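So the structure is just underneath, and the comments pick up after that.
One protein chain omitted, others in place.
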Amino acid sequence: MNSAVIVFPGSNCDRDVAVTLADVTGRAPVMHWHGDPDLPDDLDLIVIPGGFSHGDYLRCGAMAAHAAAMAGVRRAADRGVAILGICNGFQVLCESHLLPGALMRNRDLRFICRDVHLRVETTDTMFTAGYAPAQVIRLPIAHHDGNYVADLPTQCALEDEDRIVFRYCDAGGKVTETANPNGSLDNIAGILSESRTVLGLMPHPERLADPRLGGTDGRALFVSVMEALS
Amino acid sequence: MKARVHVTLKAGVLDPQGKAIAHALHALGFDGVRDARQGKVIELDLEDDDPEAARARIDDMCRQLLANTVIETYRIEL
Amino acid sequence: MKARVHVTLKAGVLDPQGKAIAHALHALGFDGVRDARQGKVIELDLEDDDPEAARARIDDMCRQLLANTVIETYRIEL
Partner (left out) sequence: MSTQQQQKTEPAITPEIVAEHGLTPDEYQRVLDILGRTPNLTELGIFSVMWSEHCSYKSSKKWLKTLPTTAPWVIQGPGENAGVVDIGDGLAAVFKMESHNHPSFIEPYQGAATGVGGILRDVFTMGARPVANLNALRFGAPDHPKTRHLVSGVVAGIGGYGNCVGVPTVGGEVDFHPDYNGNILVNAMTVGVAPADRIFYSKASGVGNPVVYVGSRTGRDGIHGATMASAEFSADSEEKRPTVQVGDPFTEKLLIEACLELMATDAIVAIQDMGAAGLTSSSFEMASKGGLGVELTLDRVPMREDGMTPYELMLSESQERMLMVLQPGKEAMAEAVFRKWDLDFAIIGRLTDTGRMVLTWHGETVADLPIDPLAEAAPEYDRPWAPTPHQPVVIADDVPVLPWTEALVALMGGPDLSSRRWIWEQYDHMVMGDTVQRPGGDAAVVRLHGTDRGLAMTTDCTPRYVRADPVTGGRQAVAEAYRNLTAVGARPLAVTDNMNFGNPEKPVIMGQFVGACRGLGEACAALDMPVVSGNVSLYNETEGRAIPSTPTIGAIGILDDLDRMATVGFKAAGEAVIVIGE
């Protein structure tokens, strides 16, 4: 499987996800500089990594959304290439309108870094085919702006079209207000595009994909994509 | 010339920062605060000196970058 | 009554956000932007209806919470 990671000024989980991709797929991803509009044409997966692109100044992901490389990402998305946006990458995808809605400041206005529980809401995507329906997994979050908002029609569309991929839940899988770390609409932690080939999520699957780091629940996401694409 | 862009959340979009401010003001004893909302102001220093042209250009800047029209509205002040 | 508080960085204080905005506008082809600074506006909805009293109270709020007077200045608009 051929993958690429887009590197923006201020990306800081680019190396982390590259390590996971190399480990899972056996092939190191292309590290693609934001200023270069021409992505390789044989890509199966493009990852927009976490971090603070352009310092997260103005709005998270707003400046990165205009990077030359994002034009290439958009063209790839149109061709059906899988796109995965993690944390800041999710914000960039929303700002680029490749995904609907927006990510606002966390309800408590504080940065939050900790493990959360997530319920896998759909396995009907190449990203989650390897999980069991309604499986509860544990992944870390690390963000200041993960409070997902969308207007009512968007929310209904996401719901009706089975495009909500992960919801914050408690250890038993219950989706409750107290299990919601950031005030996100309907406990949404990750969503799909209409084409189901673009996934954005706030939690970091690459941070729990190595037993040495305390868990491997994130690994299945990368394995799923690889199995679907090779 | 100088210009100011005011970017505010659309009515109906929940504003976590505004809510926190109202809450903190209450905690400080300012009971008379019914609500607070927080927005951004961006002050621009432009080479333009034709207000018409400037306004059109700033409008472009807002739609492309300065505001996220999914959740925000903007107002230009010259 | 409604009131607006404009909070801006003091002159001479580094504004990383403004710098990044100007840079991003250039990258988008808006060459005529000499400089950008970013500030906040806080819109308050108050029970008061005496402007005099309100202004004094808002001034208090600014000094205690809304502005960081070490690096910011504020302006109250009623």
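Read from first to last, the chains carry the letters A, B and C; within each, the first residue is number 1.
To be clear about the criterion, a contact is a pair of C-beta atoms (placed from the backbone, for glycine too) under 8 Å apart; a residue touches a chain by one contact, two chains touch by 3 or more.
Please read these numbers as outputs of a predicted model, since none were measured by experiment.
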| field | Partners of the unshown chain among those that are drawn | value | A, C
| note | Touch assignment to the omitted chain, from A:R27, A:R79, A:H97 or A:R110, lands on A:R110
| task | Just the residue numbers, please: which parts of chain A touch the chain that's not shown? | result | 9-10, 12-13, 15-16, 19-20, 50-52, 54-57, 110-114, 140, 142, 144, 204, 206-207, 210, 212-214
| note | Residue list for chain C contacting the dropped chain reads 9-10, 12-16, 19-20, 23, 68-71
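Here is the rule we go by: only the chains that are shown with their structure count from here on.
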| message | Rounded to a whole Å, what is the gap between the Cα centroids of chain A and chain C? | response | 33
| Centre-of-Cα separation between chain C and chain B, whole angstrom | 10
| Residue list for chain B, restricted to those that touch at least two other chains | 64-66
| message | If I count partner chains per residue in chain A, which residues reach a count of at least 2? | response | 58, 62-63, 66
| note | The residues of chain A that touch chain B in their complex are 58-59, 62-63, 66, 94-95, 100-102, 104-109, 147, 149, 183
| In their complex, what parts of chain C are in touch with chain A? | 16-17, 20-21, 24, 27-28, 38
| field | chain B to chain C touching residues, read off their complex | value | 6, 8, 18, 21, 24-25, 28, 30-48, 57, 60-61, 64-66
